[in-house]
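As you look at this complex, bear in mind that one protein chain is not there, while each of the others sits in place.
The chains carry the letters A, B and C, assigned in the order they are written, with residues numbered from 1 in each.
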Amino acid sequence: MTPFVSIKDARRAVQPFRLATGGAIDRSQPLRFRFDGKDHLGFAGDTLASALLANGVRFVARSFKYHRPRGVLSAGCEEPNALVELRTGARREPNTRATIAELYEGLEAASQNRWPSLAFDLLSVSAPLSPLLRAGFYYKTFMWPASFWEKLYEPLIRRAAGLGRAASDEDPDHYEKAIAFCDVLVIGGGPAGLSAALGAARTGARIILCDEDFCLGGRLLAERRAIDGRGAEEWLHATIAELESLPEVRVMRRTTVFGVYDHGTFGALERVNDHMPVPPQHEPRQRAWRIVAKRAVLAAGSTERPIVFSGNDRPGVMLAGAVRTYINRFGVAPGRRAAIFTAGDDGWRTVADLARAGVLVAAVIDCRSDIDPALATMARQAGARLVAGGRVVATHGAHGLKAIDVTDPSGHRERIECDLLALSNGWNPAIHLTCHLGGRPAWDEARQAFVPGTLPPGLSVAGAAAGRLSLGEALADGARLGLAAGSDCGFEGAPVGHAATDPESVAVAPVWRVGGSKGKAFVDFQNDVTDSDVELAHREGFRPVEHLKRYTTLGMATDQGKTSNLPGLAIMAKLTGRSIPQVGTTVFRPPYTPVAIGALAGHHRGKAFRPTRLTPSHAWAEQQGAVFVETGLWLRAQYFPRHSESDWLATVNREVTTVRTSVGVCDVSTLGKIDIQGGDAAEFLDRVYCNGWTALPVGKARYGLMLREDGFVMDDGTTSRLGDAHFLMTTTTANAAKVMQHLQFCHQALWPELDVCMVSVSEQWAQFAIAGPRSREVLRGVVDPEHDLSHEAFPYLAAREITVGNGLPARLFRISFSGELAYELAAPASYGDAAIRAIMTAGEPFGIAPYGTEALGVMRIEKGHVAGNEINGQTTARDLGLGRMMSTKKDFIGRAMAARPALLDPDRPTFIGFKPVDPSRRLRAGAHFVAPGKAASAANDEGHMTSVAFSPTLGHWLGLGFLRRGPERIGERVRAVDPVRDGEVEVEICDPAFVDPAGERLRV
Amino acid sequence: MRIRCPYCGERDVQEFTYLGDASKVRPEGSDANADAMIDYVYVRDNPAGPHREFWYHSAGCHAWLVVVRDTRTHAIEEAEPARDVALRRRKGEAA
Amino acid sequence: MMNYSVFGLVAHALRGNKHWMPVWREAEPKAAYDIVIVGGGGHGLATAYYLAKEHGLTNVAVVEKGYLGSGNVGRNTTIVRSNYLLPGNIPFYEWSMKLWEGLEQDINYNAMVSQRGVLNLYHSDAQRDAFARRGNAMRLHGVDAELLDREQVRAMAPFLDFANGRFPVQGGLLQRRGGTVRHDAVAWGYARAADARGVDLLQNCEVTGIRTEQGRVRGVETARGFIRANKVGLAVAGNTSRLAAMAGLRLPIESHVLQAFVTEGVKPLIDTVVTFGAGHFYVSQSDKGGLVFGGDIDGYNSYAQRGNLPVIEDVMESAMAIWPGLGRLRVLRHWGGVMDMSMDGSPIIDGTPIEGLYLNAGWCYGGFKATPASGWCFAHTIARGEPHPFSAAYRLDRFATGHLIDEKGVGAQPNLH
Partner (left out) sequence: MSDALPRPWAARGAWDGVIAAGRQGCDRGEPGVRVSPREGLHLATIIGHRARSAELDRLLFEALGAEPPKTAQVARASDGDLIWSGPEQWLLASPSAELMRQIAARLAGVAAVSDQSDARGVLRLSGSQVRNVLAKGCLIDLHPRVFRPGDVALTAIAHIGVQLWQLDDGPTYELAVFRSMAMSFWSWFEGAAAEYGYEVIAGDPRN
C-alpha cells in the first residue's frame, strides 16, 4: 500500500464541499482516508459517506443488475446505493454502507461490482439489452440444452451477481457474546428514546438504552430544532448527562438491536471497534448481546421515502432528510445548486438549511397544487422557483446529476440545472422489530404509512416509530411510556416534565410514482427493480405481495427494502385497483440490519468451537508422545508410537501383542459412571436394563444392555453392586449424558415412588484397564498389600472397593474388554496421573505397554464384542446376538416394542464375524455383503461390515458386521463389496469371538 | 425463549433439553399391550395451541419439567416438576 | 400456455415486455372436483401436475390457504440429493433426482436445477465407515457416490479449516449429481404446468374442515366455501396434524420449526453444497450471491414460522468452525418453516383409514429434494388407490409393524432426526 500524504499536507488539503462551520464533527482532528486508490481528508465524526461528499465524491457505486452509476441516497442504515468494500485483505468487508461507516485514520475503501473501474465499467448493461433482464427473466430461458445451465449460463449469472468480494482468508479479529438483563430496554436514542430512558430511569429501574449510531440524538442531530426555547443540543447534552450519571442506566452506543425473540429476549450487535483501523489488543471487534428485558420501548424512529420517477437513481438524487443531515450534522454541502422535490411540508425544511449553507436553491417542486403562502414566501426569500403541483419526470448527467426535467400541472415541461435533488415523500415508521414475533402492521390512512399493529408482549412504541412523527409527540411519548414501563416493573417515579418544541408540520400527500417518461424509474435501487418490473409481475399474475417480492426481488437486498417496499406496494395497489393495506406488506424478519457471522459465533471457533475434555492421564500421555484422537468431546490417546515403528499399524500391533502376551494399560476414564443408590436401586435397574439385576450379589459386576422404549438398543456397559442398595453403572463414552438423562426421566417422570437416587461420578474417577496375562502381578505392585488378588479371592467379575498407594480409596473391577485376564482400576481423578505412573513402574518388569483406543478396538474386535459401530440405534438385541439377554420374567423399557414382527424377522441382518478367504487381503468397514456369483446390486444386498481390524494375534484382518441369517451361515462365503473404494474381498463367515471363544483366558 | 424452572428460576431455553409430548402416560403392567404402547411411543396430538411437554433442565438442576406452552406463540402458561405430576397421577390411581 | 424460450424473451423485450401472459389462471372454485389436493406447496402442486400428466386426471383443484409456495417449498435451503442409506429410501430419492434432471424441459420452466455436488464432511473413522456404508448402499442402487479423503476435499473446498479445526476434516462423501434447485421456481413451474393442463389453483382458500360420511371422504370445507371431492389428498407439510385432526386422525408426526439464513450477496465463494459432520451446518451459494445456510431444528414443537437465538448461535458457531473465513460476512435475513417431523424421520405416502383420504407427510427437513418423486408417487397412490413401488416403504402402519426407516437411528424422537 502506498503511504498517505503527511498529516501536515493533509491539513492543508481542501474539502471542497465542507462548510466553514457547524456540524458535530471535530475539525481539529483531520483523518486521512482512501477511496478507490485516491487519498482524501475528513474529520473525526464523519461517516465515510459524509467525508466522500465533503470531497466532492458522489459517484460511489455501480448497481446490482444494470451496473448503473450510483451515489449516496441516505444518511443511515437504509442506504441502498453507497455500498463499498471497506478495509483490505483478510479484513475486507463487502457491501458496507458508507453512510454508517465511521471514518477513522487510514480508512481504505473501494467501490464494488464494477470492472475494470467505477467510471469505466464494461459490465454496465447498455440500454437495448436491459429489457431482456426484466424481473424473472432467468426462469424463462436457459433451458436448452439441459447441460448448458451449469456449464455456461449459471456461471455467467453468478459472476455478474453478488456485489462485493468477501475476504478469502480467516478473519483475524475476535468476537464475543455477552448477556445483559434489565427491567426496561429502550431501543433508539433519539428524542423519544432518550426521554423514554429518562422517564424509566427516574423510577430507579434497570435501564439499557441502545442506539446503532455513534452519537445519541437521532434526528435531532440532523435538524435545527428548539426545545423549551433553547437549541435542542442543550436538551440533548443535559439528558445524556443525567442518564449517564445514573447507576442503573447502561447507555450502549454503536449497538443495533437486530432482533426480537421469545419471552423478552432481544438480539443486539455492539460494534465495539469498527471505528478503529484494527481492534486494540485484548479487545473484540464486535460483541453480540442477548438482552433480556421485562419491558421494552421501541423508539427506532422513521425512514424517509423516495419518489419513483425516471432517472431517480442518479448520483446527486438524495433524500431531503439526508441532505439536512449532511448539512447540519456533518457540515457538508451535498451540492452547489439544489432542487427539492417534495410531497409534504417536511421537505421545505431543506430549503432553509440549504440556503443557510450557501447552497443555491434553484427550485422547489411541490407535488401539491395549493401551497401554504408561508412556504411560498420561503421559496421566494431563498430565490427558488416554486413549481406547485409539479413533477420531476427525468434527470440528466452521465455520472452524476446535472439537470432535471420538470412538468407543471399544465403539462409544460422544462429543464432545470442542478447537481442535487432532494426528495421528500413522507416517512415510514421503523416498525420492523414490532413484527419479529409475527405481529402485522396496521395502515394509518391519515399518515399514509404502516404503523405498529399487534405488538410483542411487553413492548411499547414511542415517537416516529409509532407514526407520531413530530418532536413534540416523540418527547411526550417517550416520557409517558418510559415511566409506564418502569412502573410495570414495580418502580415508581416522578413523570418527566413536558417539553415545549418549535412548531413543525408533518403534513404530506405522498406521490408513489411519476409516470409518463421512458427511462428507468427505480423502486428498489439496490436490486435494480423498476416500476415496469412491478408492472410485469402484475401482468404475469405475481400479484400477492409475497409473489411480487419473490418474483422481482423487491426488498430482498441488504437494505431489506427500507426505502423501496412501500412504493412497490403502492404501485401494485394502483395496478390491481386495491388499497395499499389490501395489498399488505411482506414479512419483516431479523436482523434489522445485517449481522456478521463471526459476531454470532463469538469465542466458539477453531479449537474453542466446543470444549475439549482431557483424561486424568493426559499430561502423562503427552509426555509419552501419544497420538490423540477426538472421541466426542474427549481427546483420547489413540496409540503410543515408538521411533523404531514404521507406521501406526506397527505401533498398534505391538500394543495388542504386548497385552495378549504380557500386559498393557489403557485410560478408560471416559466411560460414563453413574452412582445409583437407594432401597429400590435393584428394582430400578431391572426396569431400565433388559436383563435382570436383583440376583446380582454384592461385590460383583454384570454386563447390562439398555433398550430404548421403541425396542432398539440404546447403550451397554458393566454395572457393579458395591452394596445392598448401592450400584455403580458404567455407560459408553458416547452415551454417558444421554443415559443419565434417560435414567432421570425414568425415575422422575415414570416411577417417582421408587427409592433410588443417582448422580454422575464420571469426573470423580480415573479408570485404567490393566489387561494381559501379567496384569495381576502388575496390580500386586499397585494395590495396597492387604487386598488379596488371587483368582479365588478376587474372581472374574469381582468388583470391590480397595485402597492403593497406602490407603487411598480406590475401586477394582475384574472385567475384560480385551478378553485377557484384566482389571479396571479406579482411583480418584486427582490421582489418575499418579496411578498411571505407578502402574507403569509396577509393570516395567513385565514390559508393560500403554495402549490407546486403536489397540482397544482391535482387541474388542478379536473378541467379537459389540461397540458403537454396532450399537448405532438401528439394531435390536437380537440383531446383536444378545436376544437371550432380554428377560421374559419382568417388564422393562423397550420390551413391548421389541416384540413387533419386523423386529423379530429372522431375515434381519444379524451380528457375525468375517475373515478374508485370502488371509493377505485387507477388510474395510462399510463394505456390503453379496452372495458369490450374484450381481453387486441392491436386490442382492445381504448386510454390511461394521468394524474391521488387522489382528496381530491371528495374522490377518478380521471383520464384524450384520448379515442376513448370519449365525446360521458360519463357514459360508460371501463377497464384501466396497464400490466407493473399488474394493471387493471374499470373506468367510465365522464366530465373532475370533480369539479364545471359550473365554478361558479370562478365568485364570 | 425463557423457561421458569420451579427450582432454579427463569433460565434461557439453552439450558434445557426437549423431549416432547407430556400428556402421554406410559402404559404399565396389564395396560402395556401392543396398541397402547404404539400409541404411547409414536402417536402425537401435535396441537396448534397449548401443549404439555417434557423439558429437562440439563445444564441446571437436572429436574424434568412438565411445561405448558402454546405452540403458536411459544407463550408459557406453567412449568412444574414432572415428578410432582407423576406422583399426583399415582395418588389418583391409588384413590 | 405460452412457451418460454430465449427467442420469446427477445421478442417480448422488443415489444416492451407488454405482452406476457399470467403464469396461471386465477380460477374460481368449482362446486366439485374428482380430486382435491390440499396444500399448494411443492408436493401438492407436483401431485396435481402428475395427476394430470401421468394419469389424465384434470378435474383437480389445489387448495392453498395462503399464496402458492408460501410454505416450506418457499423457505428451504434448496439442497437436492439422493445420498440415502436405507433400502426404503434410496430408490425413491434417486427417482426424484432423475425427475429433477429432466424437469425444466418437462415443465418448460427454468427451476435452475444445478448439479453442483453435495459434499458431506466426515471427521472420524467411525463416521467414515458409516459414510462408506452409505456410499456403497447408494452404488448398489446405481446412485453416484464418491468417498473422498482429506486431500481430495481440500482440493474441492480449500477454504475449510484444515489447520485448526476442533473436529478435523478427514474427508467426505460426495454426490456430484446432488446440488441445488431454485425453490420458488419449483412451485411456480409446477403450478404453471398444472394450470396449463386444466388444474384449478385456488389461493387464499384455507381448508377448515374435512367432511366424511360412513368412513368415506366427501369434500373439504374451505374459506371459499364447501368443495365436494371423491378423493382428497393432504400435502400440507407442517400442518399435517391439524388437517388430519379435522378427519379425526392422529398421526406419528410432530411439527417443529427449522430456521434458515442468507447472507448479503457476494461474488462466487463456493460452488458446491457442503455439510459439516461434527455440528449442524450446511451451506451453498445462491445464484444471486447470498450464502444460503442452515443447521439444526430448534427442537421444540412449534407452529410459529420463526425460531430463537440458541440455534441461531449454534449455526454460526458451526459455520465458523469449518469455515473461519466467513467471520465478516453478514447475515441478511433469517426465517423459519414448520416441518412435519415423523417419528422415524422418514415420510408417509399412503391411504388412510378414511376411504378416499390420502396422506403425504413426514418430510422433516428433507422434502424439497423429494418434491418431484413425492408428487409422482402420491399422484399414483391417489389415482390407483395403491402405493407406488418407489414409495412402497412409506406406509402408515410401519410404526405398528416395526418396518421403520430410521436413517439416523435415533428412534421415536422427532427433534433428533
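As a working rule, a contact is a pair of C-beta atoms (placed from the backbone, for glycine too) under 8 Å apart; a residue touches a chain by one contact, two chains touch by 3 or more.
For clarity, every value in this text was computed on a predicted model and none was experimentally measured.
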item	value
Displayed chains contacted by the hidden chain, counting the whole assembly	A, B
Option touching the unshown chain, where A:T88, A:S130, A:S579 or A:T612 are the choices	A:T612
Contact partner of the left-out chain, one of A:H604, A:R702, A:R721 or A:R1001	A:H604
Selected residue (touches chain absent from view) among A:A178, A:A507 or A:L954	A:A178
Candidate in contact with the missing chain, chosen from A:D755, A:E844, A:D891 or A:E968	A:D755
Hidden partner chain, residues of subunit A it touches	174, 176-181, 206, 281-284, 290, 292, 603-604, 607-608, 610-616, 619, 633-634, 675, 677-678, 755, 757-759, 761-766, 804-809, 828-835, 838
Hidden partner chain, residues of subunit B it touches	7-9, 11-12, 14-15, 59-63, 81, 83
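Following the convention adopted for this analysis, only the chains that are shown with their structure count from here on.
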item	value
Whole-Å gap separating subunit A and subunit B, where each centre is the average of the chain's CA atoms	29
Cα-centroid distance, subunit A relative to subunit C, in whole angstrom	23
Gap in Å, rounded to a whole number, between the CA centres of subunit C and subunit B	31
Of all residues in subunit B, the ones touching two or more other chains	1, 12-13, 19, 34, 38, 41, 73-74
Residues within subunit A bordering two or more other chains	261-262, 265, 290, 437-438, 709-710, 897, 900
Subunit B contact footprint on subunit A (complex, rising order)	179, 261-265, 290, 292, 437-438, 457, 709-710, 737, 740-741, 744-745, 748-753, 891, 895-897, 899-900
Interface residues, subunit B side, partner subunit C - complex	1, 12-14, 18-21, 34, 38, 41-48, 51, 53, 69, 71-74
Contact set on subunit C toward subunit A in their complex	4-6, 8-10, 13-14, 16-18, 20-24, 26, 66-70, 74, 87, 90-91, 101-102, 104-105, 108-116, 123-124, 126, 128-137, 139-142, 145-147, 159, 161, 164-168, 173, 182, 184-185, 188-189, 203, 263-269, 271, 279, 285, 287-289, 304-306, 308-309, 312-313, 316-321, 324-335, 398, 400-404, 406, 408-412
